[in-house]
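Every protein chain of the complex appears in place save one, which is left out.
Chains here go by letter, A, B and C, matching the order in which they are written, and residues are numbered from 1 within each.
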Amino acid sequence: MDDSRVIAQRVKEYLSRNDRLVGLLGARVEEVSPGYAKVALTVGEGHLNAADVCHGGVLFTLADLAFALASNSHGQMALALEVSFSFLKAAVEGDEVVAQAREVHLGKRTATYLVEVIRQGDEKVALMKGTVFRFNRPFPPE
Amino acid sequence: MDDSRVIAQRVKEYLSRNDRLVGLLGARVEEVSPGYAKVALTVGEGHLNAADVCHGGVLFTLADLAFALASNSHGQMALALEVSFSFLKAAVEGDEVVAQAREVHLGKRTATYLVEVIRQGDEKVALMKGTVFRFNRPFPPE
Amino acid sequence: MDDSRVIAQRVKEYLSRNDRLVGLLGARVEEVSPGYAKVALTVGEGHLNAADVCHGGVLFTLADLAFALASNSHGQMALALEVSFSFLKAAVEGDEVVAQAREVHLGKRTATYLVEVIRQGDEKVALMKGTVFRFNRPFPPE
Partner (left out) sequence: MDDSRVIAQRVKEYLSRNDRLVGLLGARVEEVSPGYAKVALTVGEGHLNAADVCHGGVLFTLADLAFALASNSHGQMALALEVSFSFLKAAVEGDEVVAQAREVHLGKRTATYLVEVIRQGDEKVALMKGTVFRFNRPFPPE
């Protein structure tokens, strides 16, 4: 593994261990490489809203997690500035939901990502576009 | 109370009881009136991310909850189409965070809301703009 | 050409002829097929803002035009509900800028598109995500 992949791996391990929402949600961090991340979740009863479909906040948090992993994957601390989220279809109990974040633009100070949320392998559930501010600080913090 | 306030009250009770994330987050639904909702949260250790500030997903879910309450407050089912979220400041453990949703536009098929998230009474933490699709169905479901 | 391509072609001709901003901007509608559109522009002096880079409004209008073409390409009238726009790089005088709109989701009442704006063939300048409301009316109007 080259250096950038080693760093991405370290980010994956650090966030998987320290992000309390990962455990609270029951999300699984499946892959992190430079500028990319993949996170999965099986929609359970606890994720449903009052209309008995998967809560918007759950889909957002899953996408946000992939976004955080991808944007911090270069080993430099990144925090979300702006996020825009499109709800395309409702997810329901039992759905296998996957969020994949891909880097659209990596600038010196800001970077932009698209996060696609799909279920059962190919059906689009949501689409997120997000921009981070990149700080002059290493991540994980030393 | 006029009819519209009675309906808003019913929406408040129904969502407070049936939205599982309210309990999971520890959020408090404080007020719902036609086109308006206010939800509060005390940031606890379980809400922190790996950088030890309040998780973006927590702030989003809190704002999303106020958005759902306000957009369903007319007694007609509304589901989120699009949400845009600006992170202004980081919230930290112990912060008293409040999300207030206000109706900007109520159309026949769609409606738009602004949700301001503040802490300790007046400092802005986040700003959300969201649009719902309004279905020809009563809410709460009968 | 099958029916859907004939309809997309008719939408292309109608919008190219009737959209006054196309001419005002000096944009060129290059391609329209079902759920897709491509529009181009050479950045001229008249497109610059006070900082001497291409005006955000020009890039937005170009992307918005591709979005309108793609979302109306099925022959059913669509109007923008929500648009989110990320500025990635500044475009300058002489740049050959192209906006390509692709359908992400086509629902009965709403549809969602991504519009990528690039220059000189491959460098990303902006990224737009937009959602339309689909009316029960033919487009072009009969």
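Observations on the model:
Simple rule for what comes next: contacts are C-beta pairs under 8 Å (C-beta built on N, C-alpha and C of every residue); 3 or more make two chains touch, one makes a residue touch a chain.
Owing to the predicted nature of the structure, the values given are computational and were not obtained by experimental measurement.
Residue C:68 is the one among C:8, C:37 or C:68 that touches the chain missing from this view. Check A:16, A:49, A:72 or A:110 against the missing chain and you find that the one touching it is A:110. Listed residues A:16, A:61 or A:84: the one in touch with the omitted chain is A:84. Summarising the interface, chain B meets the missing chain with residues 84, 86, 88-89, 104-105, 107, 112, 114, 124, 127, 129, 131. Mapped onto chain C, contacts with the missing chain fall at residues 14-15, 18-21, 24, 45-51, 55-58, 60-61, 64-65, 68, 77, 79-87, 90, 140-141.
If you put the missing chain back, the residues of chain A touching it would be 81-82, 84, 109-110, 131, 133.
As a convention for this text, only the chains that are shown with their structure count from here on.
Chain centres defined as mean CA positions place A nearest to the mean of all protein CA atoms.
Two chains share more touching C-beta pairs than any other pair, namely A-B. Interface residue usage between chain A and chain B, two copies of one sequence, is largely shared: over half of the residue numbers at the contact are used by both copies.
The chain with its CA mean position farthest from that of chain B is C. Spacing of chain B relative to chain C, judged by their CA centroids, is 33 angstrom. The geometric centre of chain A is 29 Å away from that of chain C, both derived from CA atoms. For this pair, chain A with chain B, the centres built from the Cα atoms lie 22 Å apart.
In chain B, the positions touching at least two other chains are 81-82, 84.
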